[in-house]
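Report on the following structure.
Left out: one protein chain. Kept in place: all the others.
Coming up: chain A.
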Amino acid sequence: MALLETKNLTARYGDFQALFGVDIALDQGETIAIIGANGAGKTTLMRSIAGILANLPDAVLFDGAEIGALPAPDIVARGIAMVPEGRKLFPSLSVEENLLIGRYGRAVEGYWRLDTVYDLFPILKERRHNPGTALSGGQQQMVAIGRALMSNPRVLLCDEISLGLAPVVIRDIYAAFPRIRQAGASIVVVEQDIGQALKVADRVYCMMEGRITLSGTPAVLTREKIHGAYFGVA
């Protein structure tokens, strides 16, 4: 049984339907990537899983439990944390406070604590008393990832973490992934950068216009297949 699963997941904003019956599955210990052009529904899918958008209860299953209708605070309490698109650090909080808020109100057991996050991203320790938003884009992304890790999630959702960052910075950030996996998290990354997605993921889903159009392991997905699933031309 998959750790996290969506079944016939639909989502709409008013009259506009953003997702049409999306089925994805994430196994324990696995990293999957979701790729697709702007407006394909990737972020909507992440927001649906994280509980920002409400769904039918059985549209999202986590560890066998129906969590589709739960609000965001309940989702994170169950062990699914999200690194939101655009980082969304709290400007009124310092770097360290941004990290600490990631485990608000709960006694969290596990590998990730302030010192292990600082060990993963040493630059954050140097800048821990700065306002979160005074950092460079890459450092802010590290705070956003660290903040999500502080809840010791079983599933980490990463929405467009390389957006707007320089290639060398993106490489630094993805360099943290092996350790995050090793510490026990299964990962869903949403990426526009196909090369990066193929490198980091065990399996890849391609989305177009609110539907999964292609899925498979990086080994079997050729550039041509992805191109067709991405833009709708084959």
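Here is the rule we go by: contacts are C-beta pairs under 8 Å (C-beta built on N, C-alpha and C of every residue); 3 or more make two chains touch, one makes a residue touch a chain; residues count from 1.
The rule we apply is simple: contacts and distances are computed from a predicted model.
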Would you kindly match the missing chain to its UniProt protein name, picking from "Sensor histidine kinase MtrB", "Probable glycine dehydrogenase (decarboxylating) subunit 1", "Branched-chain amino acid ABC transporter permease" or "Sarcosine oxidase subunit gamma"? "Branched-chain amino acid ABC transporter permease"
Given A:52, A:114 or A:169, the one touching the chain that is not displayed: A:52
The one of A:54, A:101 or A:214 in touch with the missing chain is A:101
I'm checking contacts with the chain that's been left out. Which of A:2, A:37, A:54 or A:72 qualifies? A:72
Residue by residue, what part of chain A touches the chain that was omitted? 50-52, 71-73, 76-77, 81-82, 84, 88, 90-93, 97, 100-106, 147, 151
